[in-house]
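One protein chain is absent from this view; the other protein chains keep their places.
All chains are identified by letter, namely A, B and C, in their written order; residue positions are counted from 1 within each chain.
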Amino acid sequence: MSNEFLLSAIIFLPTVGALVLSIMDGGAEKALRKIGYFTTAATFALTLVLLAEFDSSVSGMQMEVKAEWIKNWNVNYQLGVDGISLTLVLLTGLVCFLAMLASDSIKKDIKGYLILFLLLETGMLGVFLSLDFFLFYVFWEVMLLPMYFLIGIWGGPRREYAAMKFFLYTLVGSVLMLIALLMFYFGSATTTSPGSFDLLHLARIGQGKVPGLVFSETLQMTAFVLLFIGFAIKVPVVPFHTWLPDAHVEAPTPISMILAGVLLKMGGYGILRIAFPICPQGAQWASYVLVFLGVLSIIYGAFAAMAQTDFKRLVAYSSVSHMGYVLLGIAVWKLSEGKTVGAEYWKMGMNGAMFQMLAHGISSAGMFFMVGVIYDRVHHRDVNKFGGLMGLMPLYGGLAVGIFFAGLGLPGLCGFIGEVFTVLSAWNYHPIMAIISASGVILTAGYILWTIQRVFLGPEYKGPHPEAITPILPREAFIGFVLLGFAILLGVYPESMFGLMRESINQLVNDLVKVDMSSLAGVNTLLKR
Amino acid sequence: MPFSSLVDSLMQDTLGVSLPLFATELAICATIVLLLLFRLLNLDQRIPGAVLALAGSIAGLGLAVMQHLQYSQEADLVGQSVEIFTGLLIYDQFTIYLRIFLMLFLVLVVYLTMLGGIPDREDAPDFYVLLLGSTLGMLLMASANHLLIVFLAIEMTSVPSYAMVGFLKGRRQSSEAALKYVVYGAGAAGVMLYGISLLSGLLGTANLPELAQALTALGGADSALDQPSLWTLSLAILMVLVGVAFKLSIVPFHFWCPDAFEGASAEVAGYLSVASKGAAFALLVRFCLAMTGSAVPAGDLQTVFVHLGFGIGIIAAISATFGNLAAYTQTNIKRMLAYSTIAHAGYMLMAVAALLVILGSPDAPDGGAQRTEHAIRAVSGLLYYLVVYLFMNLGAFAIVAIIRNQTFSEQIEDYSGLVRQSPALAVCMLACMFSLIGMPPLGGFVSKVMVFASVFKSTEYYWPMWFILSAGVLNTVFSLIYYVNVLNYMFFKPPREHLEPVNVPLASAYGRYALLVTLPVFLLGVMVNRIDDVAYSASASLKSFSVPVVANHDNADPPRQSVRSTPAIPAPVEAATPVSGG
Amino acid sequence: MDPQTYQSTGEMLRNLLTLAWLLPLAGFVLEVFAGYWSHRLSRAAAYSAVFCIAAGFVCSFAALMYWGHQTHWSALESHASPADHHDVLKYFSGTYYTLAEFGKLRIAIDYHIDSLTLVMFTMVTLIATMIHIFAIGYMSDELTEHYEDHQVHTAHGHFHRPGRFYMFFAYLSLFSFSMLGLVLAGNVFQVFVFWELVGVCSYFLIGFYFERKSASTAANKAFIMNRVGDFGFLIGLMILWTWFGTFQFNERVESDANGRDVVMPGLFDMLRDDHGNVTVLPANDHDSYARVFLADPGHSGALKHEGHKEGKTMPYFLLVVAGLGIFAGCVGKSAQFPLQTWLPDAMEGPTPVSALVHSATMVAAGVYLAGRFYPMFLPEVLLTIAYVGCITLFMAATIAVVATDIKRVLAYSTISQLGYMMLGIGVGGWTAGLFHLITHAFFKSLMFLCSGSVIHGCHHEQEMPKMGGLIRKMPITAYTMLVGVIAICGLAIPGISIFGIKIAFSGYHSKDAIIATAMTFSQLNGSHFLLFVVPLLGAGITAFYMFRLWFYTFIGQPRDHHVYDHAHESPVVMWAPLIVLSFFAAFVAFKGEAGSLFKLLLDTEPASVAHGLHDVGLAGDLNFPSHVGIEENHKAAGLYALLVAVMGTTLAYLFYGARVLNPAEVKRQFAGVHNFLVEKWQFDILYDAAFVRPVHVIAKWFVAFDRNVLDGFLHATARTAVSIATLDRRFDETVVDGLVNLVGNVTYDAGRSLRYVQTGRLRQYVMFIVLGVVGIWIVMRLFAA
Partner (left out) sequence: MEGVGLTEYLVVAGILFVSGVVCMATKRNAIGVLMGVELVLNGANVNFVAFSRYTKLGLDGQVISLFVIVLAAAEAAVALAIALNFYNNHLTIDVDRGDELKG
């Protein structure tokens, strides 16, 4: 398949699946699920084709597609993929396929569920592949609608509140992004050429590569703050995170797998793709605050997780803590007297952050799936009322402990690489912050081991209807093995992912380092002391 | 000028020039007359009034579309505007755009009422006479060029609608609503008329294009008129705007709207909410452009227009916020949609505010070369918003009407569990609601982005417009709550027992109608270019933009408009040779 | 050695050791799924594990022999000081694959083989093989479908579960893989990776009986304690990474992309020049603190410091912090003071685990790392290591005296011996410390296995007061235990040396070396005399409690007839390893310093590291003993140690062995000696417990100190953490969530209040028209004026 159709095919294949489903009648549950499996599997296969055709030595965009959409506003249907977005597209393909397999636990009106599921997948893939800010924004919101209904209709007891809260938070974020979008559009308009939404062009302007046209410092700072808040809600960074535990607790298992596996990565991806390249001065000015928020998220998330009694809420807060590393890794941009110091450590931080996103995608999707497996059996999630699962369900126990240890950051599994690389790169930025973030290692070990002890170890099962505890089904075991396998692969041989993303991220860092930061030096030193 | 030559020049002008351009309105008049005749000769047993009305409105739509095609064929006609009926009306692409808008809407409403069956067989002709009469008034509003026509058109629109609101004679609520509506309307009309009288008196002319010259003569050259008369002038302008604000249900003058909508039937409420707003906005744009005129106002008049623009912006923000907040606690769906129309009127008024600020403010960024371009962009955003608004609102009201016909209830709680009974209808309502919020894949988002973009551009002309923009953006978030609340009931709650189920399969007449109305909401979200071009050329052809901006001191010629002189009264048609160029 | 043979030996060694390293991993993968391909009751898993580790031992021993043959056993010729044989390149290093690359920064999985690695490989694989064989017997009662666990009381009586025989061997294989990986590691990052892997294996093994609450809590405690150490380790890593830019130990020549060979400087080469000294620029005006000179990493090796002032400098205190950080990791892993409370609790795990993990290998990893990382430590750090070792050895020894559980005694003795090793390294005796590590591994694992066979014999009875006179029932165990006890106490027959070899077991030589080094160190710098007195005293206490243990369990009348009647000798599969280990425990350090083991270790001692620091330390000039200095004091130190050991032994014999004296009553007579031990205490005369009580009090004080101060600190932090967490959760729910709900409610109330504006009364509406117009008009006037 010629590659300019490949990207569009990847994005819209799920939509085609959804259309096919909408035509079929709701009764034939078996056939509906088969089509669901087939579509997600085909999309995942297409992403693998994309991987095969992707040339990892090129740092710029590949397979670019640009077609005119709205003439008067210079909006184009522009797609492209590079190191950063390729890895996330692969992750999306994988997690969606596994979540579809895990969707057998959904029983009521399958047809609506599958249609919304596939639309959600289209939204996510669209966000990762679009290079036009307007198109990015449209896919960003398209992903919002199905998510709202998936939580709202198939969720737990407090689903309306959780769905509404999720919708409100994300809408506030995206409205702020809208203002930034307008700022860039009108900022990039000159008397001769109309404003543009093309992210690459905007990035060149932001980095002062376009002669005669540059974003003023104030514009960069305000735009960065707006964009950061919009993306921080998605990451989630601590002050904006309260929607995550509710959304996770109420969402059905496959949806919370996707929510944790892919949706949280949109925030990080947005910061990497839009906020940093287009507003380098804004990014540098706010880097201190970003690092602080990152570290705060790590510690806050860990403490909050320790205090939870609801198993899913605990894993949700662990996601907040793990995503804190991502923000930390991205923001370690040290500047003194206008020159970047230790750019190599910043590259390491960025690569570590990207890897942490992938690793967290796999480990947290795994953790939620494991919680889901036991929830589908005993229908309660009180951590203190479990126990002895290792004895009753040995294979499930083994897989779950393996995945929880991946979450804990055990070497040889995926969590370790992301965490340690970001922490190692933080020292160059600010030693005290690095030490605090390193202490996160102890807290994480604390609450995860305590959870494992309360849930898996111990003599017998203390919770309600113990007779429902049956050994793990082959389907569930398959999902567990795939996730654990990827966790080990990424842990033992991270080069597989680093190789793909290294060129693009180093290119991004080199571009940002070249941006003249002299005017900012004053503000920065003021802020630091 | 002997009387006979005056008469025959008048006849020549009306027959030769004006009538052919007045084709759509003529078709509507003919239908009205036929309806009344059929009623008189009680022929309506054989041809029901609805079919006749539908035929008439389709004819009108056809004529309007033909005029549009005629315009887009001959390139030189682009931007040409002809004053018909000796200057009372003006005929340009803007008028054609609104004619198509109104006629399309009329066709859809008539078709809806045929399905809905509000006017039963024997008083159908009366209902359609009122309906078409009101639409005729709106067509006049869209092409008003004289203060008399302004007042006449508004009255012609309002009076039939008073009757339509009270059409369900038996119901207490509709009679109460009608009474409130008529008294409020009359009061507002009175105030407006008094304003018009003061305005025409002070400026000495009632012809819209000449208002600008009179104004610049009056204020600009700091002539004898001292400060107090300038203030009476602004009071007069305000009073005139009251009439328009009443039609738009803008905050201080919106009181009639919730009660009238709740009292009236869903079809009439839908009609009022969309059509009158469209025509009123057209009138407001013409009135504002008439006042600012093509020249960049000089002297202290500038501050008046910028402040007027900013004032309108503040009112727009207030009405948007008021509309959104008040809609929170509503239990009746029509009342909620009434507040939603108030909110959307607020959003659209922001575009007008931006227009005024862009045209009026002295310190334009990069020397004002782009000023007309931005003004045109603001108006075209408004026009695009109107089209999307038509389908959104009509879709919502149509679904309310369809459900009312089955469950006889308009309470939001009674909508629970709709998705299980008729999923197609629920999905259509979902599309309308999310478009009203402004979610991207749907038309509402594109239109909102256009309006916010023009308001954003106006912030560069006059920085306080930031408050308006942030209010608009904030309101988008507020509006989420009550729209999604309706969807909560529809999708999440189980169906209520005491109501027999709503079954409107996609294949039924109602289902097809709902689909017909909601499909464009999707299309307008994706295929934006078609309508956007038409809206752009329509707004570019507005009189003040097309007249050469001579007086403009840095004489930046408008980018695309052909320079053309307006035919003086009563020059015969062939004399109006368009001087094409530029 | 010409480069060509160097290349081939390097290849050969790498393959052999990699094979030895990866075999247990293959075993682990095989055994984890043993439940499927083999029946739960079959010993197939055990046999595969034993085969893998035995093959590993054969490979590593072959590698050792091959290495010796290639270097013509040059290491073993006697030579004055290690400095002069520097010319022979003594290590082989290379990379398996790169983990990640960021510009010049590179993290990889690579290997570093020198004689220390070979010795450690052989020791670990040998001991592991023995313990695997022993475990087949010891864990045989897991081979049932319904294993009854006495210590777990569920609702309905004792807890029944199917046996988990194969899982135990899977964990053991995984542990051996990680331990060997740690020893083979070529950079400190890879050490950190396997550091935590070893930690997780100990977590699984301690928590093997995961039904028991105490076992899972102990496992958690062990892992979290290790993680606290790792936190320090991570900080050390961070500093090294930021200032040195590399993790490699030694320099390595790599051919980069386009064929040119690039010198990849290791950590040691950057810090120390060819002669091993560190150049420190004293704190001058423009800089508040002293800075250490580092060779420029990009620079070619040859042109290091000679006159070259160019190259980075880093703050002195930061390098000290880095050293302390890495040492913190060692403290966490080797259960030194203050992170030692987890080791006694780790006895919850089955005895083979205690033998392999918590005595011989894992806990020794801390000492191994301290040894491997030795060149990076500055004098201040070495001094801290010494003092920590000193405190640990004394405290653990006193507590061991009081412990009644046989495994706890051995646990505290392990901590004490580790203290010795740390002290050895701290005072500059690099070879002495590691020498003791090797010997200790043998006799301590021997003693643990003996205690295991005793416990197995007495049906899981661990309390010594219930044992006694078991020598008659379990002669082999008793005598092998005796060999171990003699080795650890360092007893020997002075003066007589049959054809030049002193009659003494390995413990004597290694402990002797440490005490000699400590003696010379305290002579050289007088203010640290304690570093000699305390270990000497410790040697005595060690002898006392070891023989007390031996007499308690094996000699005299049985104290509990029920236990005595049931006691029986363990099967052959258990006592065979005991015999082998006792042989090694006795003769591994054959001929002491002159022996091959000591020489092998001496070969890899970092060149003249100790005196490279002489005028470097800020805390006064510490001069470290040179080998020659130690040689002279060796004889005297040996005599002192022997004297003290003999005293301890006789005391233990008198109280517990011959029981000729009633310990409680006789102890009162020897109040003098004990007074010396507990001088702080006001000695109130209570007839029988006069001197036992003070010792108990100190021990209990230590135990109490452990339990409430340290554990308390741990629980306090946990409690504060939980309270912060609940506060955090409440804060999270009220403030942050509250804020959101507040905004929601405010808008909702605003909405409701707006309803009242719409009164529904027509006249009020009409009034609003005019009021509206006039109002706006007035506002405009005010606004415009």
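Basically, a contact is a pair of C-beta atoms (placed from the backbone, for glycine too) under 8 Å apart; a residue touches a chain by one contact, two chains touch by 3 or more.
Note that the structure is a prediction, hence the values are computed from the model and not measured.
Every shown chain that the unseen chain touches in the whole complex is listed here: B, C.
Of the listed residues B:G116, B:P258, B:G323 or B:P423, the one in contact with the hidden chain in the full complex is B:P258.
The chain that is not drawn here is touched, among residues B:L98, B:A144, B:L193 or B:I468, by B:L193. Considering B:F151, B:F322 or B:Y513, the position touching the chain not shown turns out to be B:F151 (whole complex). From the set B:N42, B:Q173 or B:N503, the residue in touch with the chain omitted from the display is B:Q173, counting the whole complex. Mapped onto chain C, the interface with the missing chain covers residues 755, 758-763, 766-767, 770. Within chain B, the residues in touch with the undisplayed chain are 146-148, 151-152, 155, 159, 162-163, 166, 169-173, 175-180, 182-183, 186-187, 189-191, 193-194, 196-198, 200-201, 204-207, 258-259, 262-263, 329-330, 335.
Heads up, the rule we're going with is that only the chains that are shown with their structure count from here on.
Averaged C-alpha coordinates give centres for chain B and chain C that are 82 Å from one another.
Between the Cα centres of chain A and chain C there is a gap of 39 Å. Contacts with at least two other chains are made by residues 481 of chain B.
Counting only residues that touch two or more partner chains, chain A has 168. Within the complex formed with chain A, the chain C residues making contact are 32, 35, 97-105, 152, 154-155, 159, 161, 192-194, 196-197, 200, 203, 207, 210-213, 216-217, 220, 223-224, 227-228, 230-231, 234-235, 237-239, 241-242, 718, 721-722, 724-726, 728-729, 732, 736-737, 740, 744.
Those residues of chain A lying in contact with chain B across their complex are 69-73, 112, 137-138, 140-142, 144-145, 148-149, 152-153, 159-160, 164, 167-168, 171-172, 175, 178-179, 182-183, 185-186, 191. Those residues of chain B whose C-beta lies close enough to touch chain A in the complex are 366, 369-370, 377, 380, 419, 423, 434, 439-441, 445-446, 449-450, 452-453, 456-457, 460, 469, 473-474, 476-477, 480-481, 484, 488, 491-492, 528-529, 532-533, 536.
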